[in-house]
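Sending over a structure as structure tokens; questions will come in a sec.
Taken from a larger complex, these chains appear in their original positions, while the remainder are omitted.
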Amino acid sequence: MITIFYFAGLREAAGVPQEQAELDGRTVGELLEWIGGKYPHLPLDAVRVAVNEEYALPEDVLRQGDTAALIPPVSGG
Amino acid sequence: MKAYEIVTEPIDPQKYADYVLRPEAGAVTLFTGHVREWTKGVRTLYLAYEAYVPMAEKTLRQIGEEMEAKWPGTRASIAHRIGELAIGEIAVVIAVSSPHRKDAYEANEYAIERIKELVPIWKKEIWEDGTEWIGDQRKKPDVPAADSGANE
């Protein structure tokens, strides 16, 4: 199982702040495909994914217990 | 306080300036970003900030390490507030000290640019007639960002 976090506009659009999914062994790119299939209305174009609080690449592989956060364009400052 | 932190209470900027001061520092620059009432003719009532807190603090610390590597001898401290902020309140404070002033200016400005690229914090603007999560859709990861104009 991995944990998925949604923030800001994505959280509001998904309707949940987080969820768990059986995506162990899948890549970050596959995670985004899975999310796009489950929530077709989510704007994922400019989204980055952080795995365990570090920005990840599409080919990075998810492991049991990982947390994957969907990071929409940031606007701090 | 932590040198790099996300806070929920009002920010006292002097605390961060004091933190970076040392006997070998001749210059301290302190930047504060404030909630602005008017942006391009639209009146903001207040802002709400949200963060992925542990990652935000980690990336702020990473930015501090980048600064100290690029401008040796500087010391930095950064805080960002989340929750609801009224007009004029401080959203972000960046304190930098260095032996010479040029580094303190440059490193400070570098920090705010990097925050706007990297740190998982999101701003929602609340106007009289609606709300919107602000995010520069054109912005690509790790590319220096232009001034967004959304605030400061």
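Lettered A and B in written order, each chain numbered from 1.
The rule is short, and it goes like this: a contact is a pair of C-beta atoms (placed from the backbone, for glycine too) under 8 Å apart; a residue touches a chain by one contact, two chains touch by 3 or more.
Because the structure is predicted, anything quoted here is derived from the model rather than measured.
A.B. asks: Counting the whole structure file, what are the per-label copy numbers?
C.D. replies: Counting every chain in the file, the stoichiometry comes out as A x2, B x2.
Here, only the chains that are shown with their structure count from here on.
A.B. asks: Flag every residue of chain A that touches chain B in the complex, lowest number first.
C.D. replies: Its residues touching chain B are 5, 7-9, 12, 45-46, 48, 50, 53-55, 69, 71-77.
A.B. asks: Can you tell me which positions in chain B touch chain A when the two form their complex?
C.D. replies: Residue list for chain B touching chain A: 33, 49-52, 54-56, 58, 80, 91-92, 112, 115-124, 133-137, 139, 141, 148, 150-152.
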